[in-house]
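Below is one structure, written out as structure tokens; comments come after it.
Of the protein chains in this complex, one is absent; all others appear in place.
Entry: subunit A
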Amino acid sequence: MLLINLFCVALIALIVWWFWLYKPKAATHQANNAIVVKDGVYSPARITVPANTATQLTFLRQDKAGCSASLLFPDLDISEELPLDKPVVISLPALAKGEYPFHCQMQMYKGVLLVE
């Protein structure tokens, strides 16, 4: 019984670490800033763009779930409809350094735009 309890506590610790404490180090640098929405996630979910330069991101939704059809950058006041299987180009203004999260309508899909 003790063993089981210890296992449960370890599991809780693992969950806390994996979902909350873990900080992904490397953000993906991609030549064309393309993000695919598929299977419940944005891939890559962290994307880096240079600071103080207007850039563009391309989103391609291959996920049928309704939630994924909306893309929001709450800090940038951007909200876009992502049609299925059609790339959508989002123009970003020149941004200051920082993290700009983006997500779907229900916040079940999450990503971060890193401006460096």
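A few points about this structure:
To be clear about the criterion, a contact is a pair of C-beta atoms (placed from the backbone, for glycine too) under 8 Å apart; a residue touches a chain by one contact, two chains touch by 3 or more; residues count from 1.
What we mean here is this: contacts and distances are computed from a predicted model.
Per the UniProt record, the absent chain's protein name among "Electron transfer flavoprotein small subunit", "Stage II sporulation protein M", "Tryptophan synthase alpha chain" or "Copper-exporting P-type ATPase" is "Copper-exporting P-type ATPase". Remark: the residues of subunit A touching the chain excluded from display are 1, 4-5, 8, 11-12, 15-16, 18-20, 22, 24, 32, 34, 38-41, 43, 45, 58, 60, 64-67, 69-70, 72, 74, 77, 79-81, 83-84, 86-89, 105-110.
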